[in-house]
Each structure stands twice: as structure tokens, then as C-alpha cells.
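Every protein chain but one is kept in place in this view of the complex.
After this line comes subunit A, so read on.
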């Protein structure tokens, strides 16, 4: 029991870490730090860095939460800790 709980928490933290990496790269990375470099690429009428900052990162945030919720549900089931 103790072992499996530790493993469960490790998996949860791993998932959170992965989601946070994507979260950081698309907003702070593409939207702020590398925005001017990305602006040289065009996405339709959008400079790419500008698009990430004002549109793209928001779409990615939405997707991230649902992906996280789904994967968490799977981990919960795997360790048999989901709510009945």
C-alpha cells in the first residue's frame, strides 16, 4: 500500500512536470522570450511570436487541462484510487 502510494504520487508529479514544461514553452518561451525570433515566420497574417502571445498559448492551455484531466483519470484507475 505504502509503496503503491509513493509510486502514484511520483507518477502524478511526473505528469504535472510534463504539462508544465509545455505550458512554459508555449507561453513564456514562444510568446515572450523567443517572440521576436519567431516573428520572422508568418502564420497567415500573424507574425508567429505575436500569434503565440495573443492567441496560440490560450488554445494550448485549454488543450493541456483536458489532456491532464484525462491522463490523471487513467493514473487514478491504474492505482485504484478513483472515486466510486
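Please note the rule applied: contacts are C-beta pairs under 8 Å (C-beta built on N, C-alpha and C of every residue); 3 or more make two chains touch, one makes a residue touch a chain; residues count from 1.
Criterion: contacts and distances are computed from a predicted model.
Participant: Just by its UniProt name, which of "Lactose transport system permease protein LacF", "CRISPR-associated protein Cmr4", "Acetolactate synthase small subunit" or "Cation acetate symporter" is the chain not shown in this complex?
Facilitator: Matching "Lactose transport system permease protein LacF", "CRISPR-associated protein Cmr4", "Acetolactate synthase small subunit" or "Cation acetate symporter" to the record, the invisible chain is "Cation acetate symporter".
Participant: Could you list which residues of subunit A touch the chain missing from the display?
Facilitator: Answer for subunit A: residues 5, 8-9, 12, 16, 19-20, 23, 27-28, 31-33, 35-36, 39, 43-47, 50-51, 53-55, 57-59, 61-62, 64-66, 68-69, 72-73, 76, 79, 81-84 touch the chain left out.
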